[in-house]
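Excluded from the complex is one protein chain; the other protein chains are retained at their positions.
Here the chain labels run A and B in written order, and each chain numbers its own residues starting at 1.
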């Protein structure tokens, strides 16, 4: 066996407790197998690491070991009980006990060997999306290789010649298998990084699901979706991003949604788009955005300076994508199904809502208070309690918390406390008078 | 009271007839409160104005006054009866009696104070989309601030540090509230404009609605849409854009549609994309387009020289978005609902149309002539009478009228009269003979 001490130190392998030839406990300490949280900029105790790991909020990095100069990974496709948000668990297909699969990280020039074990009831493959590999390593079932049958372990091997943000996913019966969760991020770090170094480097995989309320199995035949996720988590189940004021933040957004191109909007900042899954965008070609469109099957990397302290929403701007399950397809009046247009023609619609006479904003609190019943295993349409009342958002939403100082232990800071005079507030009567504003007689342009 | 004569001249405030401390009649003359039309490049009589206003076709500018060096605006969220096009009125939610809300215009460096009164039956907020504001002014209900309850007036205040095309919209129960119309444009003019000056500067807000035929209330739960609008107007209800030959035209396209990224196509010209809601695109990074994709939650500014006289269609290129209400979801044969696929499987479909044996093109005239009944308060599927027959378009469509000279009174010129030899026409028999064209024996490549 060729595993040198140096290799063991480099490996960062973990969870290989049963691996026959590796001193697992040391390795497990070297790269503990758990969800990365902000502040863990690199797994502790790993000497000689040649890259700065990304943070996959609510995700994890796939451990590896180095053997004979080759970086060795082991993916296992299997059924996974996955919590999308507190209260909603799905029976999905993932890798290594996770949905989505753990993030693979490697460095330009690395020789990679990736074992894939199929513990699913159906054949599968893995495609390395955006990565230039030999034809036979491309993972397209039937064309590149026979699909991996249940119980089999396949091996993929190639030399990494790119850097950037890529993905891996099933490329066999992909409509079904990707809808159930078989995907993950693949980060290729540059051997010689160029340009300014990111102080925070976040990575997200965007996906979408149809979870019929009360069901536990995503519906892979659906062409409409009611559960929209960042790293397979729906708000309020998403962990926030953190940054100190003045830091350069990089966010990698990769999209493997079935159908949608998600426009991801940031509050309080302007981003520059720096990379696609085709590689870096030349400096001369970069666009500024506050909303970056991430087409499905693409990645977009954005960077910005976090110069504005606060709690900033970061979310898809499609309004149905910032709602959870029950906000969609609801009849908009009692006794008439809005989809049955034959009945609707000619009818004069009365008040348009059966649930919430004035919108959905007050539904979440009703659900939480128990005043409104919901099916088991489901989410209310909206949100969570915030510092100033109920937040009427769900789904593809997270927060960026920018602070002049962050907790030393890497934990999330509480809600932002605005300095005096910098929060919207009820206007005082004397202000209205001073400024000539009469709420009863608004300007009518 | 600190309103000086100079401030009153600068203010351009209007509609504030009941405002206690302002001499309203003079101000109303300074910036008359009505829909902007082409030719009104700036409200008349406003001295010292430091920007050239945009034109919001079928929209209006929100008046302001200047008080103590602060530009003061007053938005009032309220229910509005809004005409989308002649024949179709919706009970929407808007601002200051308009849907969408009036366009806010300000200049980089301005100190802004914006009062927001809530006259809706539900709580709301206002988010300044794309604008970098202090955290507490960001308008996300529950996170940035408590939502504004019915009857309350809130005040937002910050210094404008950007220029470009932005939006404002509700960020509380946004799926419902934006679907009902709570949005508007926010134009930030540069303090020191760079590059060539636009001779015409148009601004559009794109949105989409589900108005069940015969209903008057938009359906906020819908994920499909049958009413597509430029500045909340559907063709043939959209006012045209005007330009003189040789003028530089800027068009600002901001999209707050619930779900769709609209590809906006221009006829007769090639546009350059110059800005996003993140700011100006560097000259080196600009793309030429005849169709610019405007992702929802984004803005795209385009510029071009209007060098081609004529009446040019300007429209979304999604074919269902250039139809009005009744063109969607119609069963495609008598007695069989196309959506109930269980019945359709195995059936051999006969002729595919119940309405219009050869398409929808002849439906509009049938409706207009009274030969085909439609529900009250609804639009025929298509279009309007044009100079050469019925125009089979509706929805997200307008016209750009380019002329060597325009009416001096700012009114719309009539239809374009093509010079001899520049219009498609019936071929003459001798041409067919000369050119070897036999309609009965076409080339069969």
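What we mean here is this: contacts are C-beta pairs under 8 Å (C-beta built on N, C-alpha and C of every residue); 3 or more make two chains touch, one makes a residue touch a chain.
As the structure is a prediction and not an experimental result, all values here were calculated from the model.
Undergrad: Any idea which of A:219, A:247 or A:431 touches the chain not displayed?
TA: Per the contact definition at the top, the residue touching the missing chain is A:219.
Undergrad: For the chain that's not shown, point to the residue among A:245, A:276 or A:422 touching it.
TA: From the options A:245, A:276 or A:422, the contact with the absent chain belongs to A:276.
Undergrad: Looking beyond the chains shown, say which of B:51, B:95 or B:312 touches the absent one.
TA: Of these options, the touching residue for the absent chain is B:312.
Undergrad: In the full complex, which bits of chain B touch the chain not displayed? Write them out.
TA: Contacting residues on chain B, toward the hidden partner: 224, 261, 263, 265, 267-272, 284-291, 293, 308-313, 317-320, 322-323, 327-332, 338-339, 341-342, 344-349, 351-353, 356-362, 382-393, 399, 415-416, 418, 421-427, 431-445.
Undergrad: Write the list of chain A residues that the hidden chain touches.
TA: So the residues of chain A touching the unseen chain are 1, 3, 13-22, 33-34, 60-63, 65, 67, 72, 74-76, 78, 96-98, 102, 113, 115, 117, 120-123, 125, 127, 129-130, 132-147, 152-157, 162, 171-179, 210, 212-223, 258-259, 261, 276-282, 284-285, 293, 295-298, 329-331, 337, 339, 375-376.
Simple rule for what comes next: only the chains that are shown with their structure count from here on.
Undergrad: Please report how many Å separate the Cα centroid of chain A from that of chain B, as a whole number.
TA: That pair's centroid distance is 33 Å.
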